[in-house]
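One structure follows; several queries about it will come next.
Note that this complex is displayed minus one protein chain, with the remaining chains in position.
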Amino acid sequence: MKGSAQGRKRYRRSMLARFGFNFYDIFVYAFCILFALVCVYPMWYVFVASVTPYEEYIKGGLMLWPRGGIDFQYYVAIFSTRSFVNSLWISVSKTVLATALSVLVTSTMAYAVSKTHIRGMKVINALVVFNLFFTGGLIPQYMLYQDLHLLRTYWVMVIPGALNITYFIIMRNYFTYSVPKDLEEAALLDGCTDVGVFFRVVMPVSRSMIAAVTLFIAVINWNDYYNYMMFIGNKTNLQPFAWILRRMLVDQSMMNTVRNGAAGLGMELPPPMALRMATIICAMIPILCVYPFLQKHFTSGITLGAVKE
Amino acid sequence: MNSTLKKTVAAVAGLAMAASMLSACGSASSSTPAASGSTAAGGATTNADRENVHIRFAQFGNNTDDVTGMENDPIKKAIEEAVNVTLEYDTGTEGFDDRMQNELFTGGAADLFPTWGESDKISSWVEEDLVTNLSEIVNADPDRYPTLYKIMNSDEYKMYNELYTGDSENAYAIYGISAFAEPSFSGVPVYNTAILEEVNGGKVPATVDEFIEYTKACAAAGYVGWWPRNDKLTNWAQIDATLAGPQGTTIMPPKSNVWDGFVLSGELGTDSEHWTLASTSEASKEVVKQLRDMYAAGALDSGIGVKSDFDDAYADFGAGRLASADFGFGYPAQFKDFFNNPWAATNADAQMGDLTLGTAPTSDGNYAKTYTTGTWVGSHYFIPTTCEYPDRVLDLVEFLASTEGQDLLHNTENYVYREDQGADFWATATAPYGYGDGRCKYVWFSYMFSGTEYEVDFANNDWWTAVSNPIDNSTHWASEQDAELIEYARGVVGEFKDECVVTLPAYYNLVSLPSEANDIRTKLVDVTNEYLSQMIGGQMDIETGWADYQAAYEREGAAELEQMVNDAIAAARTTYGG
Partner (left out) sequence: MKGKSAAETPLDQRSLLQRFAVYMRKYWFIYLLVLPGLICMIVFNYGTMYGIQLAFKDYSPRLGVWGSPWVGFEHFREMIADPNFIRAFKNTVIINVYKLLFGFTFNVFLALLINEMKIRRVKSVVQTCVYLPYFLSWVIFAGLVQVFLEYPSAADLGGVVNQVIASLGGTPIDFLKTPSMFRGILTISNIIKTAGYSAIVYFAAIAGINPTLYESAAIDGANRKDMMLHITLPRILPSVAVMLILELAGLFVSNFDQVYNLYSNYVLSTGDVLSTYIYRISLGGGTEFELSTAMNLVLNLMGLIVVLIANKFIEKLDVQGIF
């Protein structure tokens, strides 16, 4: 659109409108910018508060910039807690494993099922989607994991989620509608086998979609504490970071450990509120790191898969 | 679409069947009861000759976050070596009891796990064949389990068997029961002396009214008036004992003790004794109004109930923002812990006089009554029938009950404290259990035989004598200042202790409620937590809300519960009393 002459013309016209006083434009910009601020200011506030010395923090007010210097003492307190560091390792490893497994299983199945002309695929598709709306429930799940000897093990956070139904649907729609059929057919005519088509045509074409889905599933796994809470319950060395986070932020059962640890390092006993803020920032950093990649991908294609047009 | 739908429905049914077959096979094989306690003849076999097995040992614990400390726990290593097993600790606090039961019901219980002594729970487990008959294994091989053999064949032990399952000859649990070294009761506030001087000229509030006035005055002076220990607004014991008890009522829901939430009338030990459920009484309504007013005035900490637990209270107290707190100071050692943890940890030049232990508030000269049976029923330990080597688990228990095991846990030699090794001996083991006083609280095994954390001598005593006369080494553990703190608290509490503590007749130990009663109690606890939270916080009008509260109680079966409680007590009185 930008490249066409008409597009340029239209753009110029809107530029003109921009310079004229226009109540409509003011409303549009004010509203959007205000909402954008509502979305990000809380995070900025928490960051500022977490590096502000306590004497300054308790003066209160809307903090726009760190006052009275920057102080990372709360981060030191958090990272000197062993179970905190241990949980990071658990979360990283389970995120990598679970994501790899999930993407592999889900994408291959989605591709196969997108070949609706092959017998059985329609039925399999319906069977998968059915699960999106119908589950056995928490207790049957618990009993199943007991029978499979998955309860209270690391693997309960990795294996059961291998088939991600939401992303199955998205990928299936992508393979059906966005991978050019003539490419596949041309390859088959050239004497390529299904194997060849899959590895040499479909996979390269879908590379960016797979990358996007991988990131999305990784974020889900990183944020997951549900499996730990329900099916592991209490194992010091298996706590994922998201669970530690909950214990710092929501029920605060870990606050004492961190505070005593800090006192053990000769620091002044940190106030719980400040530790909570520092924890929020620690939890956001990994998401912020991958966010540019996420954003690049999710506007192109991934959500389009959910609803055609 | 339509034909696909039909095929799908058929396939769903088929798959569910197939999957269920798979899991049914799985569960059948995993829930097969394992070998009973058959052992090789010949007394020469020792633990070293037996198979090294993995034992998952579950215990209600208070600190799970010190990974290093847990890994390097010297007690665990010593026990593993002595019994030739691998130990896995499994602990937790929130929802721990429920998790134990869930795991048991789904066939995945720990090899040795505890629960509190609810008789209906235990008898239903036995009925369902979920827990192992320990007597059968122990009696089959007295040489292998000498201590346990002696314990389980004592008359008192058999009496408890009778109580829990109606079968005196067979024990299904290791009972954790003991006499109280010191009666424990709630409702004694501790004050920050500096604030007490500033606001009240140093005068300790003696009555409920004075106490309420004091906390309000503190709020007006810019402090938080009072923190009654209350984690997530579900633990009403401190508020209840401080305010409601002296005024002759209770705001507690029926909870752990049979008589919690009830008020006594008539004479104890006779036909006239009657317990009335008082949680929703008019008198309690007045107490809740007092609490609401305190809350609104900032006299009651506003942080209670939502997310904060006592860590926040510790922080506030240590920083001098909190004027008074309740943590169960009827138990003198609690005062010492409180002094050391929130106060001395944050205030480098802490002096004993910085804190003032108050008195239990009175109302019209009445103290809050704390009823006790004189004995403490701790956690009872079970071995599930799904455990594949109950004999080896009992080897572990036998070791812990033996002189050698008790000596190991308590740093003693033949029950005598080893002064030469001192408190430093356990320094590395201290951290994981969350205690910083240079001694091992051996929390993992402390409640296995007796309800206290003290050593028990089974070698020279019968079971009942041993558990009701635990050996108190705490003077050895304690530093000079700690001992002083305990003495101070003991002295203060001693002045009104007898006014507060009422010892119930012995048959109260043996009151057993039907399981429906426990269902009702669980629901009533939820109702109370919900209504009181809102009424105290000012989100619900007390005048209009109270009728709903009473109605909710009635709907969940309050009247039936009152009947069941009185019937159960009467039954115990006629059977065991007199």
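Think of it as A and B in the order they're written, each chain with its own count starting at 1.
Definition applied: a contact is a pair of C-beta atoms (placed from the backbone, for glycine too) under 8 Å apart; a residue touches a chain by one contact, two chains touch by 3 or more.
On a predicted model such as this, the values are computed, not experimentally measured, just so you know.
Asker: Taking the full complex into account, find the residue in B:S533, B:Q550 or B:N566 that is in contact with the omitted chain.
Answerer: From the options B:S533, B:Q550 or B:N566, the contact with the absent chain belongs to B:S533.
Asker: Of the residues A:V76, A:L163, A:V179 or A:M267, which one touches the chain left out of the display?
Answerer: A:L163
Asker: Among B:H274, B:K289, B:R321 or B:K369, which residue is in touch with the absent chain?
Answerer: Going through B:H274, B:K289, B:R321 or B:K369 one by one, B:R321 is the residue touching the chain not shown.
Asker: Hey, which subunit B residues sit against the chain that's not shown?
Answerer: Interface with the chain not displayed, on the subunit B side: 1, 12, 15-20, 22-24, 27-28, 31, 95, 98-99, 101-102, 104-107, 128-130, 219, 222-224, 232-234, 298, 301-303, 305-307, 316, 319, 321-322, 522, 529-530, 533-534, 537, 539-540, 555.
Asker: Spell out, residue by residue, where the missing chain touches subunit A.
Answerer: Counting over the whole complex, subunit A touches the hidden chain at residues 1, 6-7, 9-11, 13-15, 17-18, 24-25, 28-29, 31-33, 35-40, 42-43, 45-46, 49, 57-58, 60-62, 104-106, 108-113, 115, 118-119, 121, 124-129, 131-144, 148, 159-160, 162-163, 168-169, 173, 177, 193-195, 198, 219, 222-223, 225-226, 230, 242, 245-246, 249-250, 273, 276-277, 279-280, 283-284, 287, 291, 294-295, 298-299, 303-304, 306-309.
We take it that only the chains that are shown with their structure count from here on.
Asker: When the C-alpha atoms of subunit A and subunit B are each averaged to a single point, how far apart are the two points in Å?
Answerer: 40
Asker: In their complex, what parts of subunit B are in touch with subunit A?
Answerer: 4-5, 7-8, 11-12, 15, 23, 26-27, 30, 63-68, 70, 90-96, 99, 102-103, 106-108, 232, 307-309, 311-312, 314-315, 318-319, 345-346, 436
Asker: So in the complex, the part of subunit A that touches subunit B is made up of which residues?
Answerer: Where subunit A meets subunit B, its residues are 81-83, 86, 122-123, 126-127, 130, 142-144, 146-149, 151-152, 233-237, 250-257, 259-260, 263, 269, 271-272.
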